[in-house]
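Please find one structure pasted underneath; my questions will follow.
Apart from one protein chain that is not included, each protein chain of the complex appears where it belongs.
Here is subunit A:
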Amino acid sequence: MRVGFVLSEMGIGLRRNLSMAISVILVTMVSLFFFGAALLVQSQVQTMKGFWYDKVQVSVYLCGELDDSPRCIDGAVTQSQRDAILETLETGPLDPYVDRVFYESSQQAYERFIEQFEDSAITENVTPDVLPESFRVKLADPTKYQVIAEQLANTAGVERVQDDHRILDPLFAALDAATYVALVLAGLMLLCAVLLVSTTIRLTAFSRRREIGIMRLVGASRWIIQLPFVLEGVLATLLGAALASTALWVIVDRGLGQLSSGRELQVRLIDTTDVLQQLPYLFGLGIAVAVLASLISLHRWLRI
């Protein structure tokens, strides 16, 4: 009986303030959408970092036949130079910093290049001899790149030392910035949602003041008077959360799904399981917004 009564009161409240309820739903949807997007971008960043940081981290490119850089004036790297470099890395002073070293010949570099750009016309213009041979070094501590670079910079036969992290850092920085922007937008919209829910409760309380007055007079308990208002807000924000989740799902499933289907990507893209993992946070935050707003406004507008 009580449950039915509370639900029907909530229904009346929602119908009377339909436009307000819709705006609560939409604002909640947009804010939770930004929030969810931020979470997803971060989980993509984590996946990418995990993938790339696990791979080769520093590339030591060796001089080739055709290199015209000043360091390679003496021509291509010789076998003794190659051995010397490898020794420096594996047993010499750099040993404590190095985890593993792989050698990649020009031919191997070419094969990997062809594999990577298999659909592209660029492969036709590339031959193995333009791609330098290299040592791919996996560091024990990825932050100690500078030590390797300094040590090998003036070693004969080394064209240049490249930290692969440095290539990725701007990408990660951009994704981080996008995350912060999304979070700030989400925060602002959540604030709007709180204010809207609280205004809605105030309006509903006003439009139902006769009923509420009678409920108070006949001794209805506080929760039976206030619960319909709280549930109204919770229902509206839950609908907003559901819409936001659906939007994120569709974007990840259709957008990113299309992008990765039929293609051999080096990195796993986020998929719908990542969206599923964010759902508890989205819905939890939605409920928190509604309850917070309700507590504020019930205290002000619905005293017993």
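To be clear about the criterion, a residue touches a chain if its C-beta (ideal position, glycine included) is under 8 Å from a C-beta of that chain, and two chains touch if they have at least 3 such contacts; residues count from 1.
Convention: contacts and distances are computed from a predicted model.
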{"item": "Name under which UniProt lists the unshown chain, selected from \"3-isopropylmalate dehydratase small subunit\", \"Anti-sigma factor antagonist\", \"Cell division ATP-binding protein FtsE\" or \"cysteine desulfurase\"", "value": "\"Cell division ATP-binding protein FtsE\""}
{"item": "Residue touching the undisplayed chain, where the options are A:V101, A:A220 or A:I296", "value": "A:A220"}
{"item": "Touching residues (missing chain, whole complex) on subunit A", "value": "1-2, 5, 210-211, 213-222, 224-225, 304"}
